[in-house]
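Complex shown without one protein chain; remaining protein chains in place.
As written, the chain order gives the labels A, B and C, with residue 1 at the start of each chain.
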Amino acid sequence: MSAKVPVRAERRENPAARKVLGTVAGALAASLLAVCLPGRSWAQENQGSIKISFVSFLSGPASGPFGVPARNGAEVIVKALNQGALAAPYKTKGIAGRKIQWKFFDEAGGPQQQVAQYRQLVEREHSDVIIGYISSGDCKALAPVAEELKTLTVYFDCGSPTIFEDVDVNPHYVFRTGPHAMMDEAALARYTVGVDPNVKTLAGIDQNYDWGQESWKLFLAAMEQLKPGIQVTASQFPKLLSGQYGADISTLLTGRPDAIYTSFWGGDLEAFILQGNARNLFNGRRLLLSAGEPAMYRLATQIPDGTVICARGPHGVFAPDSKLNRQFRKVYHSAYGSWPTYPSYKIAQAILGVKTAYENAAKAKAGAAPNTEEVIRALANSKWVGPSGPVELALANGHQAIQANAIGQFKYDRAKGRPEIVDIKRYAARCVNPPPGVKSIDWVHSGFKGAQCD
Amino acid sequence: MAAAALRRDFTPVILTAALVLLLAGSAVVPAYLRFLFELALANGLAVMGLMLLMRAGLVSFGQGLYYCLGGYTAGIAGSFLGISDVFALLALGAAVAAVVGLLCGLLIARYREIFFAMLTLAFTMVLYGLLINNERLGSTDGFNVPAPHFLGWAPEGERLGLTLFVVTCVLVYVVALGLHRYLGSAMGYLGEAIRENELRVEYLGASVRRLLLVKYVLAAVLAGLGGVLTGLAVGHVDPDLANWTTSGEFLFMALLGGIENVAAPLLGALVLELVRSYALEYAPYLWQMTLGATMLVIILFLPGGLWSLARMRKGADLTPEL
Amino acid sequence: MLTLVVIVLDGLVYSSWLFIVAVGLTLIYGVLRIVNVAHGSFYALGAYVMASAAGYYFARGLPPQANYLIIPLAALVVGLVVGLPLERGLLRFFYGRDQVVLVLVTYAAFLVLEDATKLVWGVDPYYAVEPYRLLGTLSVGGLPYAVYDLCLIGVAGGLGAVLWWGLNRTRNGKLLGAVIHDREMSEAFGVNVTPIFTATFVLGAMLGALGGALTAPEISVVPGVGAEVIVLAFAVVVTGGLGSVVGAMLGALIVGMARAAVIHLAPSVELFVVYLVMAVVLALRPQGLFAPAAARKI
Partner (left out) sequence: MTEPLLEALRLKKAFDGLAAVDDVSLTIAERELVGIIGANGAGKTTFVNIVTGYLKPDSGQVRFRGGDITRLTPREITRLGIVRSFQVAQLFPDLTVLDNALIALAVAARTEGSFFRPLKRYELVEQVFGLLRGFAIDAYAAHKTAALPQGVRKLLDIAMAMSGRPRLVLLDEPTSGVSKDEKFLLMDRLLEALVQSGASVLFIEHDMELVERYAQRLIAFNEGRVIADGAPAAVLADPQVRAFVGGAPGKQPQGERPTSDALA
């Protein structure tokens, strides 16, 4: 017998058709009505304020390391701005004198879901600005939608260089206030060759998804430029979130590489380090973590000393000392009991960039509220200072940020019982980012043509 | 006597009314809502295919395979081959789904119950894996699908959205009418006959395997069409279309709406979109729980899906009087 | 040669893990005919309970060797606190309904439990690595292996043996076998299946949680660990033959070995090798490798 399907009824000629029609129409009307109702009310409801919708992962595996720290960072900054309590040069209340209303949304569900939600943020929530998105897939899918719906959209994190290089080559409404992955990989390669000039063999282990594949490709290309003839002993691509790396670790061990590169993050990174440690994988070889910073406090006692840590920009421990940075760290820590990591910094930097542009645009109009086009004009090619230092929108018609980068080595201070970063090297923004109009991968293959390093 | 057994068929009326309502509504409702409906209709196509299989007693966990194939066909044709006409893309997507459906169907039509489900799951996950390993197609991130043309006409922005919506509505309407006819034909009835008693069908002289193969291919084509429309509506395709969660969602939609009538899967798809959009809005931290709870309530209190509400009003017995 | 040894050893470790994670699923399916998606929740909950309990345990400086007792305790707690109410309070209302309906009911339960877990533990990762590192390493062919991993092989073997013995050599086990073979007939002969269902479900839940608790020391426990395990476990038990303990063992071995081999030889295939194996096995043997004999119903 075949499986029975639970639904049975007379169905072809339904004498209750009118009732059905009534029910369906009723259900439709009810849901329509419900959907058209105003959404969740905005925090800090106020007349004449600026509505910012934030989107990042609030559920799923990326929520812990990225999504929630970003949310918390946004909350810290927005609250401080609304109180006018933020350090200079952001002392003015709100944005251009207007209060910030804000809401946070989950980035779950993939591009399909996110496109639907994005349209609601624009058309139902009437957001003035949308700041968000961690996943490159979401960023790529949303770019054309944002251009179509003519809404200022600021990507604070997603790392794929291709967004403005291939997908949205002529951006108008879309900005990215965080540098893309090219910067991380170029700086990491330079750092590696700097501290281990004799590195001859290299192995990579990256999650089998776009960002993992792209990171490894860029890093390897950069290493091949800086250290011609470098040998790759293994390039492992375990499934995202697989959590079991026994066989991969065996492969890495048998190759005996000088250095092991990984773009792992979150639970996968932690599991890999725990399992690699237990099997002496890191004894006598350098571990390079291109996105290791969010894990460094939580995993403090597990990360081998000398591990090269990258924070995807000069964020967190790498952030240069400033009043703004000290305040950000202090307020964040007192609110959440942990230190802000790079997602918190990146979202803070996005908010402050928007604030600066709004205020510059308002200044040009002698204080009148600027429209979106005016804000965009003010934001493009602009410069401002975030808690991690200066940011400049220099690529992709002034829509893509570049920033100086900083990389260092992990060291656990047993006396103080907390981790620290030593041997920090800083790289000028134009040293590790491609010049305008050049695709990242072409830039690497050209031998970093046009790089301005000190 | 025979005349008494033949009742008036209201489904075409309902479908036409729904079409008119949707088209008229598209002028009034905000665009995000129209978009939600469009997604629901596109998904509804895939769910209608699933309904065909479920009525024959087969539950597929792998309709995402054809949904994804449809989406990727549209994307590849648009981005790499320069084919952008909506109707050409639909035909292409349907053709690819049909060919792959036929090949898989030849093997899969022998399977029943959980083994059918698991084999369909395996197939879709293999495609998922292949796409993730393909960097040219954007790996997990997928790639964007260029805006389609309509017989040489290339609208932009709001007008494009509206046109695509109209095309989607009309296509779904035509497919639903056709499918409704199909369900009332000998082959349609034989689906239930197979579910109820395969042996008897064989002993009447019909080939169960051939009948199921046709249904499987039809379901594949419907999912493929849904995938094309989704790809064009979202403007982006990614391997998640083939992930098992997508197929699971189709199943949820089928259960939510019911499988008694062609309109039921569409209703299920629509309600799920709305519930999810709602849950994400009002409970961004607990939307999974909201979705799960909704699912439980429906399964517990409306085992026949939302469509059965109509029956409950009338009372249980709808057996035609003679 | 070394590669072959390494593949076999890596494969064995992974197979053992797979078996421990999947065996509860096959048991529940065998007796209750439920494809239990919530198995992923049991796994995740087992991992969370273990990680937080072990963290607490080591923070208090209690005798380290005794920490392994927490693992079965965590499984027991999850089985009783989550498995029991789930079966009594929800699933039993759906017995006799279609298999697909039950899949969706357990899927819904999984979604609810997923957010409930998040409410209790938050989104931050938990880890408790001490039990993993405490046992040290052992060199095999010059390659260090974690003794904890090697112990998994023993645990899986022992678990398989105990289950086999329990099912085939004890009175209750034989009763269970009868129910697996033909539920209606067993009921007709006066077997009260209700307590059998409950006990099996709780046992299956404990096994799922045991898998999570055993895994917790070598991973960091984050939201979403459960979802990753479900489909994998399905693939294993379907490959082996749904409802058979021996089948689960065989399925785990085949899948584990295939995965270890491709990780060493063609890393990017790892992503779908599990499903490829399942598709090939099902194409050749439609019921999986070890389908338990079913009573003829025609």
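Structural remarks
Quick note on the criterion: contacts are C-beta pairs under 8 Å (C-beta built on N, C-alpha and C of every residue); 3 or more make two chains touch, one makes a residue touch a chain.
Keep in mind the model is a prediction, meaning the values are calculated, not measured.
Of the candidate positions B:Val99, B:Leu130, B:Leu162 or B:Ala206, contact with the unshown chain belongs to B:Ala206. Only one residue from B:Tyr32, B:Tyr128, B:Phe165 or B:Tyr182 touches the chain missing from this view: B:Tyr182. Among B:Leu190, B:Val237 or B:Leu291, only B:Leu190 touches the chain that is left out of the view.
For chain B, the list of residues touching the undisplayed chain reads 1-3, 5-6, 178, 181-182, 184-190, 192-193, 196-197, 199-207, 211, 214, 319-322.
Following the convention adopted for this analysis, only the chains that are shown with their structure count from here on.
Taking B-C and A-B together, the chain pair joined by more C-beta contacts is A-B. In whole angstrom, the spacing between the mean C-alpha positions of chain B and chain C is 33.
Of all residues in chain B, those touching 2 or more other chains are 54, 59, 113-114, 132-133, 255, 285, 287-288, 303, listed in ascending order.
Across the assembly, chain A contributes 1, 3-6, 58-59, 208 as residues in contact with two or more other chains.
By the touch criterion given at the top, residues 1, 3-6, 58-61, 63-65, 67-68, 208, 234-239, 241-244, 246-248, 250-251, 253-254, 266-267, 270-271, 274-275, 277-280, 298-299, 302 of chain A touch chain C in their complex. Within the complex formed with chain A, the residues of chain C that make contact are 2-3, 6-7, 9-11, 13-14, 17, 97-101, 115, 118, 122-125, 127, 129, 132-133, 137, 143-146, 148-149, 215, 217-225, 228, 259-260, 263-264, 267-268, 270-271, 297. Interface residues of chain B, counted against chain C in their complex, comprise 54, 59, 107, 110-111, 113-115, 117-119, 121-123, 125-126, 128-130, 132-133, 199, 244, 248, 251-252, 255, 285-289, 291-293, 295-296, 299-300, 303.
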